[in-house]
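Apart from one protein chain that is not included, each protein chain of the complex appears where it belongs.
Here is chain A:
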Amino acid sequence: MNWRPSAAIEELRARAGLLARIRAFFASRDVLEVETPLLCSRGVTDPAIEPLCVDRGNSLGAPRFLQTSPEYAMKRLLAAGSGPIYQLARAFRDGEAGSRHNPEFSLLEWYRPGLDHHQLMTEVAELVTHCLGPQSVEYHTYRDLFRAELGLDPLTATVNQLQDRARESLDVGSLSGDRDMWLDLLMSHLVEPALADRGLCFVYDYPASQAALARVEEKEGQFVAQRFELYVRGMEIANGYCELTDASEQRRRFVADNRRRSDCGQAQRPLDEWLLSALESGMPACSGVALGVDRLLMLATGKTDIRQVLAFDWARC
């Protein structure tokens, strides 16, 4: 049994330094640090994210979920008039382990009332360069990036065209799935690697079907989500939205998520009525983003495996 840490002490020092820089960045901009509960009675509805569940204990009336992100709780703070807030939180996602994933990880999440997602992208770039030093910064729409890297239009291509393009470059066996699965496959297997030699690369205007909790708008005759992702040297490190504030639209998305979950044989999630009530009472127009702190630390230290920046990875605790 190996009791030793998975990270070198040097990386732990780098982590402490990174956390201090992040806090200094937000302190200088009057963004309030908050903490919200890790163990919540409402889990995320997103079909692509599975929470870990805690089901034993005298304090538990019903099983609770370890948070997959502090999003719902932070939005309730925004609705309560917190103003701009950030959180450095532990988040948990079941089944996610690999060189860039650990089931328990550190997430930096922040919300900016009054900013749209373009203004927030600028602030994300400022934070990342504050932590990593000067970097080149590029902005691409999802559509333009697919056109440039794969020669197809992700918003209008048929499922068969997406599948053919994937099979042209990859061995995927009998893989089958919907349009979004093929888009995710192309993005993660073919587009992402093409960004490896670039600095900061923001991708925005995601297909409306991948909006999650972002607003949707019509642009050039196509519906796109006001959502962005940040890739740094080809590694995805942040995901942000111009946040949905409409309670009834939010409820529709929760219900649609649950429908997709039941289609795939996944457990239904009870809706977070606290969040829905908060949205009904009025959440200020805002943008928010979640950034993977462990991955940012990988970039800062030049490590290629997340285990090298965690004191104890999943297998050691």
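Going forward, contacts are C-beta pairs under 8 Å (C-beta built on N, C-alpha and C of every residue); 3 or more make two chains touch, one makes a residue touch a chain; residues count from 1.
One rule holds for everything that comes next: contacts and distances are computed from a predicted model.
Its record in UniProt calls the unshown chain "Elongation factor P", which is the match among "2-oxoglutarate oxidoreductase", "ABC transporter permease", "2-oxoisovalerate dehydrogenase subunit alpha" or "Elongation factor P". If you put the hidden chain back, the residue from A:5, A:113, A:177 or A:284 that touches it is A:177.
The residue from A:77, A:108, A:125 or A:187 that touches the chain not shown here is A:187. The hidden chain makes contact, of the residues A:141, A:163 or A:239, with A:239. The omitted chain makes contact with chain A at the following residues, 46, 48-49, 95-101, 170-173, 175, 177, 180-181, 183-185, 187-189, 210, 212, 229, 236, 239, 290, 292.
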